[in-house]
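Just dropping this structure here.
Only one protein chain is missing; all other protein chains are in place.
Now for chain A:
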Amino acid sequence: MSVELPADADAVQTPAEVADLLGDLVIGREEHLNAPGFVIKPNSVVDALRRLRDQAGFDHLSCVTAQEYEDRYESIYHLTSYDDRTQEVSIVVPADKENPVSQSANEVFRTADWHEREAYDLIGIEYDDHPDLRRILLPETWQGHPLGQSYDQDQPQVVPLREHQNPLLEDQTADNDSETMYLNIGPHHPATHGVLHIKTVLDGEQVVDLEPDIGYLHRCEEQMCQNSTYRYQIMPYPDRWDYISAGLLNEWAYARTAEELADIEVPEYAQIIRTMGAELCRMAAHFLALGTFALDIYGDFTALFMYSIRDREKVQNILEELTGQRLMFNYFRLGGVVWDLPEPREDFFEMTRDFLEDLPTALEEYHDMMTSNEILQVRTVDTGVLPPEVAKSYGATGPVARGSGIDYDVRRDDPYGYYENLDWDVVTEDGCDNFSRLLVRMREVEESAKIVEQCIDLLEDWPEDERNIQSNVPRTIKPDDDTEIYKAVEGAKGELGIYIRSDGTEEPGRFKIRSPCFSNLQTLPEMSNGEYVPDAIASLGSLDIVLGEVDR
C-alpha cells in the first residue's frame, strides 16, 4: 500500500488546485463549513480518491457519510491528511433515487469496506465492486433501511439465532476435508469487552480467518440525535457512545461541531475547564484500558484490575465534584459548560492536586507490574503487528495509530479548546505491536496529567470577575437550511468526528458519528490472521474498543 508521493504532496492544497487535480471528474461544487466539497459522478469514486491520495496527500479517509434527500441519495467521503489535519476535502457522490448505486472506494482505502456496509445497512445505497456488501449493524434478515426516508419503524422484524444456536451440536470442522475448526467468540464473552462477536476459523491454535461481527449494541444513536434539538437534547447522548468515562471527550465532539455550525463563541475560561475535564476523562478511560488489558493477558483480576479501578475511582470522584455525575456527565453546553467549578474551589484544587501527586507512584506500580512483567512482554512484544501503511489505509487513529508510529493527534493537528496554549507532547511508539499500544496509553496518562496540572494552575489564578462559563446562546438554534459540517476531536480512542447537515429546523437533518473504534476494530483481522488465538485476544485488548461506540 505504500505509495511514492510526489515532492509537492505536503504543500497546502487550495480548493482550486484540488479542482484542477480532479479535472473533468467534477460535476459540481458544494461548500461545507469545514472543507470544500466536490460533486463527482457515481462511477468515478476510485479515480477521484486515488488522485487525491497519491497526488495531493489526502491519505486519511476519515469518514463516509450517507444520506437520503427528497430527490437523491448521497455519499460523502470526508478526506483529510495524516500529516496535516487542517487539510480537508469532501467528495460528494450523488446516487439515483430509484436505483441508488455508487462505486465503492474499497480499492483505495480499505476502511471504506465497513463504512460503506454501514451506509448500505442504514441508508440503502449499494456500492459497486464492494467485496462484501452485507448488513453490518442490523441483523441480516432486517427489512428496510432505518435511516432512509420511507422506513416504517412499526413493521415487525424477525431475527434468527443461527450461528449461536448450538455450537456443540455437530462437529465444527469447516469444510469437507479441511483440518480447520470454526469458533464463535462472543457476543457474550469476558474478553470481547462487551458484546462483540468474532467469527474465527482456526487451524490448530492458529487463526486462519477472523471476522468481527458487530451490531449487538446498535442502539440507534444517530436516529436519537436526529430526533433531538441542538440546544439541550442532543448533549446527553454523546456520553453514552464511549461510555468508559470518556463522556466529556464525546460531548466535546458534539459541542465543537455544533458550535462551529451555529457560530457560537466559547469563553476562554470555559475552554480551560473543558480541557481539564476532558483530560481527566482520558485518564480514566486509559486506566480501564490498562486494567482490562492485564485481565485479558494473564487474568489479573486481583491486582492490576483493582489498581486501575482504584485510580478510576479517584478520577471519578473529581469528575463527580465537577459535573455532579460519575459516568454520564452531561456537563458541556453549547457555548461553554453548565456550571463553574464546585465551591469551595480550594478543596477541588486540592483534591485534584492530590490525585496528580500520587499519580507518578501509581504509574510506577503499573510499570512494575505490566511493562516490566516478563509474561506480559512475551505475550505482547511483536504480536499483533500493525504496520503504519496498513493502519493509515484502515483509518486507524488515536493510540492505535500512535502505537504504529503515526504522529497524528487532533488535539495538536487541528487545535481546539485550550490545548494550543499548553505545554504537552504527542506520544508515539514505533513498535507497531500490542506492547507499543499499551506504552502509548501509559505515557498518554502522564501527558494528560501535565495538561490537567497546567489547567488547574490557570483556573486557580483566574480573576474572579472574569469567570465566564457560558457565552450568550439563543434558546433555540436553527442553523441555515442545508449547511453541512464535519468536525472531529481527539477522543480517548482516537478521532471522534461528527457530521451534521441542518435542514432549517431545530433538529439536525442528518447526524453522523465517526467512531474511532469502528475504524480501529477493522484492523483486527490484519493483526490476527496467522497468529495464535491468545495473541488475537491480546490484539483485541490492545485496540481498546468500546462497543457502544463501535455500534452506536
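Heads up, the rule we're going with is that a residue touches a chain if its C-beta (ideal position, glycine included) is under 8 Å from a C-beta of that chain, and two chains touch if they have at least 3 such contacts; residues count from 1.
The rule is simple: contacts and distances are computed from a predicted model.
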The hidden chain: which UniProt name fits, "NADH-quinone oxidoreductase subunit B", "SufBD protein", "Cobalamin cluster protein" or "Branched-chain amino acid ABC transporter permease"? "NADH-quinone oxidoreductase subunit B"
Please identify which residue in A:Val26, A:Leu79 or A:Leu288 touches the non-displayed chain. A:Leu288
Cross-chain touch to the chain not pictured, restricted to A:Glu98, A:Asp154, A:Glu374 or A:Asp461, is A:Asp154
Of A:Thr141, A:Gln377 or A:Thr505, the residue that touches the missing chain is A:Thr141
Have a look at A:Ile76, A:Val195 or A:Leu459 and name the one touching the chain we're not showing. A:Val195
Using the touch definition from the top, which of A:Arg53, A:Arg85, A:His218 or A:Arg379 touches the missing chain? A:His218
Residue numbers in chain A that touch the chain omitted from display: 138-143, 146, 151, 153-162, 164-165, 187-190, 193-195, 215-221, 223-224, 227, 236-237, 240, 243-245, 288, 305-306, 309-310, 312-313, 326-328, 547-548
